[in-house]
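Here's the structure, in structure tokens; my notes come after.
Partial view: only certain chains, each at its native spot in the assembly.
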Amino acid sequence: MSKPRLLLVNAFQLSPNAGYGLRPATGTREALVMDYANVARHLEDVEWDAHPGALATHGDHPVEMREEFLIVAANRIRVVREACATGKYDAIVLLGGGDPGYLESVEIGRRFGVAVTSCAHAQMHMATMLGQYFGIIDISETHNAQMANLVVQYRFTEHCTGIRNIDFPLPRPANAGRPKISDERACALRGEPSAMLDAAFAAAEAAIEEDGAESLILGCSAAFWMRPFLEERLRAAGWDVPVLEGFACAIEMAKLLLRMRLTASGLAFPMDPPRRSRRRKRV
Amino acid sequence: MSKPRLLLVNAFQLSPNAGYGLRPATGTREALVMDYANVARHLEDVEWDAHPGALATHGDHPVEMREEFLIVAANRIRVVREACATGKYDAIVLLGGGDPGYLESVEIGRRFGVAVTSCAHAQMHMATMLGQYFGIIDISETHNAQMANLVVQYRFTEHCTGIRNIDFPLPRPANAGRPKISDERACALRGEPSAMLDAAFAAAEAAIEEDGAESLILGCSAAFWMRPFLEERLRAAGWDVPVLEGFACAIEMAKLLLRMRLTASGLAFPMDPPRRSRRRKRV
Amino acid sequence: MSKPRLLLVNAFQLSPNAGYGLRPATGTREALVMDYANVARHLEDVEWDAHPGALATHGDHPVEMREEFLIVAANRIRVVREACATGKYDAIVLLGGGDPGYLESVEIGRRFGVAVTSCAHAQMHMATMLGQYFGIIDISETHNAQMANLVVQYRFTEHCTGIRNIDFPLPRPANAGRPKISDERACALRGEPSAMLDAAFAAAEAAIEEDGAESLILGCSAAFWMRPFLEERLRAAGWDVPVLEGFACAIEMAKLLLRMRLTASGLAFPMDPPRRSRRRKRV
Amino acid sequence: MSKPRLLLVNAFQLSPNAGYGLRPATGTREALVMDYANVARHLEDVEWDAHPGALATHGDHPVEMREEFLIVAANRIRVVREACATGKYDAIVLLGGGDPGYLESVEIGRRFGVAVTSCAHAQMHMATMLGQYFGIIDISETHNAQMANLVVQYRFTEHCTGIRNIDFPLPRPANAGRPKISDERACALRGEPSAMLDAAFAAAEAAIEEDGAESLILGCSAAFWMRPFLEERLRAAGWDVPVLEGFACAIEMAKLLLRMRLTASGLAFPMDPPRRSRRRKRV
């Protein structure tokens, strides 16, 4: 079997001077994948490319609100459709928490025989393979709302023990003056204390002890960098608990679907027009 | 109390020559409300205006696919935001089945103190006031998928008995050659037989007898014209069952919210930034 | 449309010397509606009358026990049946928490084409329009049991985050020596501190932060007076959360049903005999 | 252990000339227990008496409507309270389908240390001991509504596969001209064909094959006589399925509770006043 060809698509592309600080809008494919080092090994056995994301039209800053996620989603599916149409890819991996445009991209991908995966969706499926209950560690009240939407839409409400909010919101105008996540990451990478990581550890322990979580999912891609740090600190505290970030999950789920030669069910994501119609759809 | 001011916003606006046949893109406010006669009485005690919808960018035809719904949604929330910003409206009523952009519009509306309602959402709430179980009568396999999404997202899965598909798809390129819904409506209005209405009646009886529905919801706004015909035929067959179309439900729910001086919970739809953050969000 | 005609029916009528202290057994229609000032605006656009409730036969004191609720319910449905039979009312609004006799009254009302609404039922429906999760703030362990019954019977178990008990029981022989709710209300109205209000505030914060409530319902009508005070204190504490009392909800839901020309589904509340029988009822 | 002392309480007492035909209003204790022969063996090891039920005030005919069940319930709990107060009984068994007044009677019984059981409640518990899914075979559309209420209130919705309606309503004015159940029973007892039994058999097979029932519950006490006939016919057809009527289940559940020295949880059925209050009640 020749190597599968993956396209990793970021959620959106800010202007170079947006000052987001977590990933560049341009550069090598590796540079376009935030915290690339953490997922490099998952890309070793595939051919892959990365797309910086459609140019942001919701503002020049990261997204947290439903309104912003919707705008980003509509922009991203154009990228997905065009990438599918090139015939160059076997699968598309949507990077970023919140999964903007994921279900629509699956629908588009099916028409082209291209599998599509996304972070939160892949994380939730992976988590329930490891135990029945997962908790979500997420960054802000508003971003929590989007994660909650996904839990419901993907139908994991019986498995999700709740969303623990560490209150480190994204660098957006509304959050001016709040600590910057990029600074927190830099501290942690230098081996210095990070208040964000401390908050995540406390949230993780609450998820385990109070909520009953058996594995943990990081909600926002701006928090994915914490995975190795958080898992390690939890292990040191005696907790034998998997912590899942989204990029590896989405990449590996794409590879799994390709090996299985599956995209999605044609009854869940019908063609246009559908090959055959049913009299009744179950909900 | 002065009369509440409502803006009714269509889902999208096609070009005049799109040949959709169910509603015009321009004209009086009454002309912009499909099947206006059926809902006229619900607008008598309010001040209202109608918006034709943002110009369609997904194609020049009605929407059925997830991809199309997303594009329409992203376009519509701009209309909603601008309408809110004018300060001219107390509530916005989103017309059309499938509810594109509804939850995002509620979020936007809250920032302005404007209530927002939408058809399927209002229909499902109204239906469960009347009995525990509702069935959805809908037009096509692909449109069913969108309705199913809404049932899940609005968390009515325990109350929805399924989506009965009458297979009268919308006039879209993919459905070329299929019977036109506008012709079916015209037949019914002339008192002539309509195969679409016959199919809806059969689907309704199946929903009642096989699925256990206690009330019926019409899924797509292109099917809302059937409400009086269908309810009457069901009554003649002995079924004492309410049939709900979306416009009246969404208009009346908007009026209800205004009288209650409510928009939505600030904990479900937080401000940006949120007034106060919680440590944990329940899902 | 001529103004709808509503009859507001209290849960029961105590003797003048019962010393309940929250509402009189006789007087003007306004006097018969507890905390009338809070709901006056909801009655401005209707014709209405108030019924003091059937004379209490369970004892001369408010109700908290299942046994008492049942006796009160059986007495009240006679009032409902007689009121329906007069042909003078389009809708009947059952006042009081605990909803004694509500479902039976809906059944009776349907035979006469009269809509019937009740406090807890309307509150729960209204609450879920605003967000997915509501918490109930209620007065006593025994009253909580009745509220829990209603949550189950109305099938809101997935939406109710629990019943927070502030332990200010009703003035009943079994509760002799406990603080009087009427005194608490008087304090609050005078702008003085009220231990009951303090307890409700603490319960509300617990419902929000620990239970995940997105809106709050007051359980017992003897606690409805707290609505404006509680909502205001919560807002001052940063919580952007709706607090719902029952009278406004039940009145507005009655008006909604009338405008929709609906009472209830004939398949959920069949006629006697039913117009048509099904082979199977879904549960 | 001395023999437990049981009081069997009928749902209501009609006048001698009501023409119900299924059980007399007066006579020996055995005569007061409908189809006594079917349950005699369950009463051999207890001391017992039977109460004819409170005199009916809803009309002089059996009950099917919610309104009637409520009136009967309020009347019956007086009988229960008085019987408890005599100190003569260890347990009270409420006879009759639909369980009017059951939960209230449990509350009353607890105050006296008296266990209370009822037919549908006991049947549902017994059924789920034998398999996960039970179907209900019931007599009429209106009676079905009451049975559905019980399934919800007792929280067996995940276990009940639906209510199959055989459409043999009770002898009530609204059902004038319909076949009499007493005639059907007489036919069956004589070994002659009974249309009611045929309908029950067809309903039972549908419950097994279409709904997935693993055991069957007869809904109305007027249908309890069918138990041996129905089970036998099902066995002859190859179905190895238990059929449960309510009297034996309620009697045996009462004996079980007595042997366990249990009535009900004081946290589900608190005393008046409660011995101790909780801050939160789960729903």
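Per-chain numbering from 1; labels A, B, C and D assigned in written order.
Basically, contacts are C-beta pairs under 8 Å (C-beta built on N, C-alpha and C of every residue); 3 or more make two chains touch, one makes a residue touch a chain.
Here the structure is a predicted model, which means the values were calculated and not measured.
*Asks:* Given 4 placed copies of the single sequence, how many copies form the entire complex?
*Replies:* Here the complete homo-oligomer in the file comprises 6 chains.
Note that only the chains that are shown with their structure count from here on.
*Asks:* Please flag the chain sitting at the greatest distance from chain A, going by CA centroids.
*Replies:* Farthest from chain A by mean C-alpha position: D.
*Asks:* Between chain A and chain B, tell me the centre distance in angstrom, where each centre is the average of that chain's C-alpha atoms.
*Replies:* 31
*Asks:* Express in whole angstrom the distance between the two chain centres, defined as the mean CA positions of chain B and chain D.
*Replies:* 45
*Asks:* On chain C, where are the residues touching two or more other chains?
*Replies:* Residue numbers touching two or more other chains: 155, 211-212, 268-270, 274, 278-282.
*Asks:* Under the touch definition given earlier, write down the residues of chain A that touch chain B in their complex.
*Replies:* For chain A paired with chain B, touching residues are 64-67, 69-71, 73-75, 77, 81, 101, 103-104, 107-108, 138, 140-142, 144-145, 147-149, 151-153, 155, 157, 160, 162-165, 167, 169, 172, 174-175, 203, 206, 211, 268-270, 272-274, 277-283.
*Asks:* Considering only the defined contacts, which chain C positions touch chain B in the complex?
*Replies:* 1, 41-42, 44-45, 125-126, 128-133, 155, 158-159, 161, 208-209, 211-215, 237-242, 248-249, 252-253, 255-257, 259-260, 262-271, 274-276, 278-282
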